[in-house]
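Only a single protein chain was left out; the remaining protein chains are all shown in position.
As written, the chain order gives the labels A and B, with residue 1 at the start of each chain.
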Amino acid sequence: MIGLLASLVDGLLVGSVYGLAAMGISLIWGVMDVINLTHGAMIVAGMFSLYLMVEFLGVPAYVTLPPILIGGLIVGIALYWIAVHRMIGQPPLMSLLSTFAVNLVLIGLGTAQWGTVLFNVPVSLPGSSIGRYTFPGTHIAAALLTAAIAFLLYLFLFHTRPGKAVRAVSGNREAAELVGIPTTRVLALAFGLGVALACVSGMLIGTMFPFTVLSGDAYQLKSFVVTVLGGLGNPAGALIGGIAIGLFEGLTTPFMPVNWTLVFEFVLFVVALIAFPGGLLSLRLPRRAE
Amino acid sequence: MTALLAIENLGKRFGGLAAVQDLSFEVAEHEILGLIGPNGAGKSTLFNLINGVFKPDSGRVVFRGADITGMAPYLVARAGLARTHQIVQPLGAMSVRENCTVGACFGRENLPLAAARQIAEEVAVFVGLGDRLDVPASQLTVAGKKRLELARALSAQPTLLLLDEVLAGLNPTEVERMIAVIRRIRERGVTILMIEHLMQAIMSLSDRIVVLNTGQKLAEGSPSEVANDPAVIEAYLGDPELAAEFRGALA
Partner (left out) sequence: MKAVEAKKPGLAAGGVLRRPFFWIMAAIVAAFAVAPSIGNDVELREDLLLAAVYITLASNINLILGYAGYVNFGSIVFFGLGGYFTVYFMSALGWNLVAASLIGGLAVSALAYAFGLGILRLRGAYFALATIGVNEAVQAFVTNFTPWGAGTGIYLSTELFLPLGGPAQALWVIYYALVGVMGLSLYLSYFIKISKFGLGLRAIGENEDAAAVLGVPTPRYKTMVYCVSAFLPAVAGGLYFFKGAFIQPIDAFDLNFSTEAIVTAMLGGQGTVLGPALGAYVYEQLRSWLLTSDTFANFQLVISGALLLVIVLFAPGGLMGWLYRRWPGLRKVLE
């Protein structure tokens, strides 16, 4: 029983990072109705940035977070201009395909460079032990950093002008334009933020688990499951959804081979898409006037 | 005359807003029934309730004696009820001909392709789009798109036609032409229920008028009865331009 509890706690820790990744998708989806299929590649970019900086520049693992965050922001803004800008206002299919195309290019370049070799970034951090069970230090650190970043995001969205502009544009783009908000720049910023979140979550995952160039796909899919569970365009929901998935994995992995967990997650994904288009949270919150 | 369409105690809420409340009226066969009311009165919502886009919270919609309440839109169309949209919805990449063929194929008669094409062409010519049959719908003018919206609905050979502000956005000449077309449609035996803001047009076209306000029926009767109804005038006095139009329409 304690073992199960330990598994659940660990699931909570790891799940929060899934939530962080999902926040990246959710933010972009909510603000501009675009599904960012470069998400997986950006997670991998975060992982490899961590690896390269630690291995070749000798930077301590967690110190890489700020540069990765900023780098992600810049890359995200660039990606917006390359693949997304022209697709705004067009059917969602088009931005789906354009971001998908960029993803192919990036993963293709990645596999050309690094193949499918497994990489590992050893991070030694003392864990916390309760009885026989140890919670890896990296997991605890990742969860704490996730909470910090989520809090910063909240501060940004609700207490800064650019952040409020982002929320305005996601609510009603035309109205925001009429009020004089430079919507295109806001969209680019929002996209950059979403990508930055993806990169940082990749970095945190890289401190916890080994990875390959192709790992991004699996985490991207998890991000979608989480986003759908939490409600599209709802970053808070994404975080909660991530924790829910983490808990689900903590609950099931002690009892069944890892592969079956995947099956359940994907089935859950499809079921959630069908049954809860507003996300799990939409079931509990009272209806608010739009 | 038997009622072709009967709206019985229809109600629909969106969150806290009652868009349509306990609404009842009938449309008789072969008549043109005009539906007017200030903005937000629930007219377009009513259309959406009739053709199945929204499901009502209460009440019934009875068409030709059959209960069609909440039926899927494509089934309603198959039953012989066609509608145009306030904001036109052309199938952009397809030509005028193809748009109308869709209407003819999947409407009341459920025609095979070849027969549908013929009907489509006839209707397009009838409505005045005969010279633009093979133009992609997205390239038409606003007036053209409105005509296409009408032609497409008509191609389905409906028994009842719901027109949602077909005259909006047209200049006076185009309005005249469209009014003539609507009269010819009725002459062919189609019953018409139309929403319109152009007072003179709807007053002259309609056999009877139903006035909606905040989702409820305010008045019902012949155009002159309705225009003289104090409750109606009061509802519109809140909108002075419309009140002036009313007086102008009576003159």
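Rule of thumb we're sticking to: a contact is a pair of C-beta atoms (placed from the backbone, for glycine too) under 8 Å apart; a residue touches a chain by one contact, two chains touch by 3 or more.
The model shown is predicted, which means the values in this text are computed figures rather than measured ones.
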Exercise. May I ask which residue of A:G108, A:G171, A:P210 or A:P254 touches the chain that does not appear here?
Key: A:G108
Practice problem: Please pick, from A:I35, A:L187 or A:L229, the residue that touches the omitted chain in the full complex. | Solution: A:I35
Self-check item: Sole contact to the chain not displayed, among B:K12, B:K43 or B:R83
Solution: B:R83
Self-check item: Of A:Y18, A:Y80 or A:F269, the one touching the omitted chain in the full complex
Solution: A:F269
Quiz prompt | For chain B, residues in touch with the removed chain | solution = 51, 53, 72-74, 77-78, 82-83, 85, 89, 91-95, 97-98, 101-103, 105-107, 110, 112-114, 116-117, 133-136, 152-153, 156
Self-check item: Contact footprint on chain A, counting only the chain that is left out
Solution: 35, 83, 86-87, 91-94, 96-98, 100-109, 111-112, 217, 221, 224-225, 228, 257, 259-260, 262-263, 266-267, 269-271, 273-274, 277
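One rule holds for everything that comes next: only the chains that are shown with their structure count from here on.
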Quiz item: How many Å are there between the centre of chain A and the centre of chain B, using C-alpha atoms for each centre?
Solution: 48
